[in-house]
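The other protein chains are all here in position, but one chain of the complex has been omitted.
On to chain A.
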């Protein structure tokens, strides 16, 4: 398992959580944060790499209603969709470019 939850938020329901991503860093952290922070339900979202020598990334989500886990899931799904769309557009353009530059 590379995903865990930090203890300490249980008393306040499921609205806020800090997730610990094993073997991840700024690459995933910042990309994910920039999407999740723009959900209207999200009151706070941020990430940190607590220590540079430890391959860990802490990801904090606080919402005004929905469960933090669901928001995280939605964020990961949206980021995956961004990746898919980028690939489609890039490959489309690349094929077109190769076709015009060889002819």
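What we mean here is this: a contact is a pair of C-beta atoms (placed from the backbone, for glycine too) under 8 Å apart; a residue touches a chain by one contact, two chains touch by 3 or more; residues count from 1.
Note that in this section contacts and distances are computed from a predicted model.
Entry comment: the absent subunit's protein name, as recorded by UniProt, is "DNA-directed RNA polymerases I and III subunit RPAC1", drawn from "Elongation factor 1 alpha-like protein", "Ribosomal RNA-processing protein 41", "DNA-directed RNA polymerases I and III subunit RPAC1" or "Exosome complex component RRP46".
Within the complete assembly, residues 1-3, 21, 24, 26-28, 30-31, 33-40, 42, 69, 72-73, 76-87, 89-91, 93-94, 96-98, 101 of chain A touch the chain that is not shown.
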